[in-house]
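Only one protein chain is missing from this complex, and each of the others stays in its spot.
Chains: A and B, in written order; residue numbering restarts at 1 for each.
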Amino acid sequence: MSSAILETTGTAATMRRNFWRGVWRVMRRKPSRLFGAVILLGFVFMGVFGPMFYPEVLPRDTSKLYAPMSAEHWFGTDGQGRDVLAQVITGSRYVLLSALVTAVITVVLGTAIGLFSGFKRGRWDTVLMRLTDMKLTIPGLPLLLVLSTVWSFGSALEMGLLLGLLGWGGVARAVRSQTLSLRERGFIEAARGLGLSTSHIVGKELLPSMAPYIAMNMLIAVTGAVYAQVGLFFLGVLPYEADNWGVMLNLSVFGGGALTTTAALPYMLAPLLAILLLTLAIVLVVDAMDEIFNPRLREE
Amino acid sequence: MTVIARRLAGHLARGIVMILVVATISFFIVRNIPGDPVAARYQKLLEQGMSPEAAERATAVMYGFLPQGSMWEQYVDYMTGLFRLDLGVSVTHPGSPVTSVLLGAAKWTVLPVLAGTLLSFLVGVIMGVYAAIKRSGKLGDFLAVSGSLLHGVPQYVLALLMGAIFTTLIPILPQGGTADILYEPGFNAGYIGSLIEHATLPVVTYALASYGGWILAMKSSVVTVLGDDFILAAELRGMKRTIVFRYVARNAILPLFTILALSLGLLFGGAIFIEKIFNYPGLGFLLIDSVVNRDYALMGGAFLLITAAIIVANILADLFYSVIDPRVRSGEEVSA
Partner (left out) sequence: MPGQAPGVRIDGLTVVYKTPAGELPAVRDVSLTLEPGSITGIVGESGSGKSTLALSLLNAVQPPGRIAAGSVHVDGLGDVAGLRGEELRRARGKHVGYVFQAAQNSLNPLKTVGKQVLDLGRSHGVDDLRGLIRDARELLGRMGLDGARVLDSHQHELSGGMRQRVGIMLALVLNAHLVVLDEPTTALDMITQANILRIIREVHAERGLTTLVITHDIGVVAEVADRLAVMYGGRLVEQGPTRQVLGDPRHPYTKGLIRAIPRLTGDISEARALPGRPPTLATVPERGCVFRERCELRMDVCDTDDPAAVEHGDRIVACHAVKVREHA
């Protein structure tokens, strides 16, 4: 990755070009990865533009409650006659929005704390790491359940905020270990020796080489967050946000008896498939990133 | 030996601190609930004609602390109650102390988690060895990828899919509950049979959800050990294949035992979704219920118990590892 110290041959532009060429090569070798990136983009597209194709309140067709899959309703309808697929699409905005918020918070908090910890070491480091450890000991889901009694964090932003606050641990650890290893390899000392300021060191030397790890850990945290929010709504502890995927699961199972009769099954399967596809896409993209940035693991 | 004793003491101390911290958090959450249910309850009892002292006592019994007095007094009261293992009385189970409700539910959580963990551990470890040995071939690749995929799927997705397939689409297993109500609980064939039938999906689902982790961990461990010098050395000394295999297996499985001990920390809180979906009245189910019904005493107790299990498991895991690995046992190393 380009940096004042690491640059030895060629210009930054050539290095960047070679980098993207390498990315393309990796993607092509295992087309499944390209697939993953495409799906991910598809979801983003769906989240941003999807709801625009539908009216604010979805039309109800009371003559077709829990209708089976058909050409008109690809995944049937729900208990109030609304199209299931439409709900999945409009619901994706919530999921993606809160995932975005979670991602931002995990990255910002995690990187800040990880850098601080790795830089300062000593007592601060121990304290912060103990804190992260403690946070890891307290079980996430039960904690969220208990918290739901004091704070109803149903909106996308609040949900994203809370999950982000609970989930920065992974990024922090990764950033800290990267900082420590770079420190060990003398990068920080060399930079200081050249008289570079701390902010320059952090911004131009450390962060660029850590960017891929941060990105990967962030994506992993996002997958966890998606599961968590859908799961919480599914359990019915938070007030309904109608087209939410988790709520759909809840209603289909507990309202429509999807586990007893086949009628509401499509209603349950649609959001399930959406979740699986989204996380599959993220896993594939992370896998691709892993191969790109860890040449040691590249299979020949 | 003292090295281990010292480490153990450290862990115990940290564990106790954690539990106290969690208890405190529970306490403050309950106290800070908008609307102050404790005071509200107290008021209601007064309105119902109870004397202030009686109302006080009743509320104290229910929530674990007195509604009057400063925050500190209430806190102290709560903590002392904790040491007496008195967690208050459950509102949703009128009259029953929280402790007994929790104990009653605990066994229904332990069953799927314990059985599921052991099952997935056994299968995962064996498959992991295969995946490592045959890692350049199709079979090894398939095992690794399938394990990876399963690992990534969250528990409730699996549970819903399993439920959909095996109770709805192909209705061969019961929907939920612990056993058919037709049977009298006891040591009779009918009841036990129904028990097993109803436990199948929870156990298998939990096992499926955990399996991915085991196969990946074991494969990685075996691959690491296979690259170790002493394996090559054993081969060069002409050791029998079975002996070399045993060297690899025992060394590879060692770190997994620590993970096993840690996963037993999920004994109380690991099957929340499974319990809800399959209607299994374990601690997770209880926790959800208490949250929805605002039964704070029960909620606090369940949360505490779930967290305590994790903390204890952490301590045991560390202790276990120091006993099993001779390198850690002696605590010192001689350098060249």
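Basically, contacts are C-beta pairs under 8 Å (C-beta built on N, C-alpha and C of every residue); 3 or more make two chains touch, one makes a residue touch a chain.
Keep in mind the model is a prediction, meaning the values are calculated, not measured.
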{"item": "Displayed partners of the chain not shown (whole complex)", "value": "B"}
{"item": "Candidates B:V223, B:L254, B:V292 or B:L319 - the one touching the absent chain", "value": "B:L254"}
{"item": "Residue among B:L20, B:L169, B:L232 or B:V323 touching the omitted chain", "value": "B:L232"}
{"item": "Residue numbers in chain B that touch the chain omitted from display", "value": "228-230, 232-241, 243, 247, 250-251, 254, 325-327, 330, 333-336"}
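Quick note on the criterion: only the chains that are shown with their structure count from here on.
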{"item": "Averaged-CA centre spacing for the pair chain B and chain A, given as whole angstrom", "value": "25"}
{"item": "Complex contact set, residues of chain A against chain B", "value": "134, 137-139, 141-143, 145-150, 223, 227, 231, 234-237, 249, 253, 258-262, 265, 268-269, 272, 275-276, 279-280, 283"}
{"item": "Footprint of chain A on chain B - complex, ascending", "value": "18, 21-22, 26, 29, 32-34, 148-149, 152-154, 156-157, 160-161, 163-164, 167-169, 175-176, 266, 269, 272-273, 276-277, 287-288, 291-292, 294, 296, 299, 302-303, 306-307, 310-311, 314"}
